[in-house]
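FYI, not all chains are in this one, though none of them got moved.
For clarity, chains are labelled A and B in written order, and residue numbers in each chain start from 1.
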């Protein structure tokens, strides 16, 4: 029987050593069991070139260990120090406009720079040798928040050299590249790989195939940079968990590729910061969830990152109060810090770790709340963390497993790249398309497993959704062929070959599965225009005009006389971007097909089952009586009437009315 | 008797040669007679430096010729290939922010670069020698869409050198330049032409006279670049039509200057793309005409470009379905592709050529519809083109001449430059001012000829409008003096000298014509502020306070007690920017003065007469009965009640009720 653990992020180098023992004691007293340290400390670990200073770190680890705490040790490669940056000025990331990024914040390095990789190899090796054997160092974090601050794509000389080599390896001959990219168009043909430049700063858009390969190359560099460190840690710290902390709505590298090299995917969950800065929602929605966070955004990422490292995942950083980095930074409503932690646990998190222990009074994040205030007094988040710790201990829920969810939703990073490279419609955004479907599923009470488009493991969920997929891996078409439940294939899926061309047989490029179904042409619509569907709801942003074989496919929904949903046995083809109402109707159709009750949760209420428990969360402003949803609900824990910010748990008897 | 011809744009280099004969046959079967080819093919015509490969082009021309098709051969200078670009890296266009434009799209060259001009001379000479005599090559297109993607102004070293020489030639002495520019202001005086820099990147705005000369210089370079090629083609292909394809709302070079060197002005007509990306209209207007295009925007350009090469003009590229380059790209309503073609013919087009034959599945334009889909199946536009071809053949209209229109509207590119350089009011845009007047004329059923401000040919239209004119050519004031019909002189006209100063006698600088009329001062108004005129309608953006001689000039319209329209015999002076309602009232006044019936067309309906025919087009959503407008209408062709997207033609008997 496994319990979820709580943790915290801690920076001993920022505090006087005589505070360390007391900090450790207070952490343990609070009920925390894991502490992440070290990930920005290079200037203290090696103040000048070759001058290694690990003693302070060893001491701080020992102090934490003595208090019974486990340590996650971060490699400090997100913040190369000034002396190192000055030693190789060409290691700097170069922005798309050609400007060199300067020292003075973080993530100022270029992933392609081989010299910097060597410096990382050296430092991580030393750290691994020193701390790999330490019994308290039970996990390692590689770097910090890859891709954050738009740093995946670097337009540097190092990237250019690397890209040419990568292309050469991929295409073997320049003629092949010219053909694959279609460079006869606009006389873009090259005579040699050395002629190829990075695709920024062209007069009008560069070839999407050129961009697509640059995105692939850049993603591969992030993975290679990570793998270099993983390999070292595996060698010196065998048996320890290797983790990286992803961010929210960060799509520039393929998290499946990177997650494959990790033991555990983790992510940094900032519900209020994300609502403010990373969601495309209107002012009304922002005002409504200003202090609770969006009801689905965190759950989406919990589910997504559960899928990137074979099911093991943590929240590495959890917002404990106001943050500093969004345009506006409200304080969480009472109860939300606790609710967010429980939501993560309900989705299978092994660890929920708060960022950070004590608010630091200087530097860029001085407004970022900690569990403690800068003066060491407990901040509001402290008490909510404490409450969760006690509840975990008291409830002793059996959370050994995370079951297969109701729905499999294919998520594909290259598709996100493809549609940002060439959106064709200003509002077409891959994340928003997938998130809209996810919202509809979650509002219908269905649980979701994300699935990589490359997945070859037989899918055991009841419903399968594929939307906005750039290009088909053959294996995924096979998955669909074998899937017995309802399958929804969404708009723009299969609309390109892997080389960023229109497939010979036209989209959705699945003649074997949908004989006769062809997207003849498409249109994109301004955000201000929407169209009503005949049976309610409507479409926006994107519409396809589809030829179909009426003997096999039946139109089920129409918009202005044009079918937008076609059915062929268990397969549905959706040829437009559905609005919220239509998405809910579609999901209800799939749910009923798959034998689920047609549930519509009240506004702001969300549920998630794990093991025999059903967790219920109220993010909304209305008071919700569980009797509205469940037959004879008897909470194991929490109230039967939920106000905003409350959590209840039902036991195995929970049944939807 | 001349018929309009239909054509298409075709890229044989993008398709397997064994498709060529069938393509040619299908084009001919469709009813097309002209095919444009070759304009982006440099990398295939000369894959490496000096390695000339014209055989494939010769073969493809022969195949088209064998099918009975005429060919427009494009010079490939809009897409210099990579080896050439790498040979002279300083040929790149430099953006206003100083960044060099990279290879990887098109139009990446600087018009001022002499080395690139020599390369173009070489290539065009070879093409002229080879294909000039070919009987099927009946026309040549120079380059492609000059100025597109903001490429007229290059801030390169080549441009700087050229600009200094050009200034030296214009001003002869630096003292003269200092005086003309007024460089004593802010100590901007120069001691030598070599001291002068390009006007970008100054702390606050540079001297408008400095910018104005740079705009003139840049326009002259486009014309010189074009002329160099024209001269070669004239030599090797005597008797063939020389054409360039202009774009919509492209004002950075003077199309009258360039058009003078051509036989035929053509332009690329993208009604939906333009509505989305090149018109300053609100969301309601965009939604209303989303799939039909603006009712006046294309007509405006038809009329404008009819005037730039002495009446001969074509549509070189006509949108046949959704395009790829606007922010959003809807599909045309049924009937619109046909309607647009007929609208062009009604305005005098000799040729309407569709872009493109077959949708190309790769590269930047892979979402751009063709007459064929990528799989070779006919796309919706194919059938509309086919219908037009049949109708042209069946109707056999006599379209030998294009008559003088009702109204002469002066269009002046330097005025567009002047007011963009120094708007004084954020909303003051020359194009929008002229387009607003054009709309009012067209809604009143009046036909329009654009006239260059430099025109010295006696004007035979019935009404003359001059608005927003930067500076008076003496000849234009003479035209007005001799004009017997009503003349409207609009706001800001004559407000500057040719050297970009306020004229000594103050605007409108026409003391001989309007004795005593002086603009004392002006004000510009935020877009959110409008003012009502006493008799309906109102003004916005721009208002002048005018001194006048009450014994000669009579105020006719007032706004807040200040006259905005003054009349002196057949001359009107309009001293503010009129809103739609006021513009319609003004036009009605002029129409009545000139003996036209005071017509107001129903929303979305437009008419255009050519020869003895009156063409009627419905762009709007209402059904229009021709009886609303005409006495006893009997269409030669088309219905008497027009739904959206229909065309009707009345014969000579058409009379306005």
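Keep this in mind: a contact is a pair of C-beta atoms (placed from the backbone, for glycine too) under 8 Å apart; a residue touches a chain by one contact, two chains touch by 3 or more.
Since the structure is predicted, the reported quantities are computational estimates derived from the model, not experimental observations.
Chemist: If 2 of the identical subunits are displayed, how many subunits does the entire complex have according to this structure file?
Modeler: All together, the file's complex is an assembly of 3 copies.
Note that in this section only the chains that are shown with their structure count from here on.
Chemist: Nearest 5 degrees, what's the C-alpha rotation angle taking subunit A to subunit B?
Modeler: 120
Chemist: Just give me the whole-number Å value for how far the CA centre of subunit A lies from that of subunit B.
Modeler: 48
Chemist: Can you name the residues of subunit A that touch subunit B in the complex?
Modeler: Residue list for subunit A touching subunit B: 97-98, 181-191, 195, 197-210, 422, 424-427, 499-506, 518, 520-526, 528-529, 545.
Chemist: Okay, in this complex, where on subunit B does subunit A touch?
Modeler: Those in contact with subunit A are residues 13-14, 40-44, 47-48, 76, 79-83, 86, 93, 99-108, 148-149, 151, 276, 283, 286-287, 290, 321-322, 324, 327-331, 359-367, 369, 373-375, 377, 379-380.
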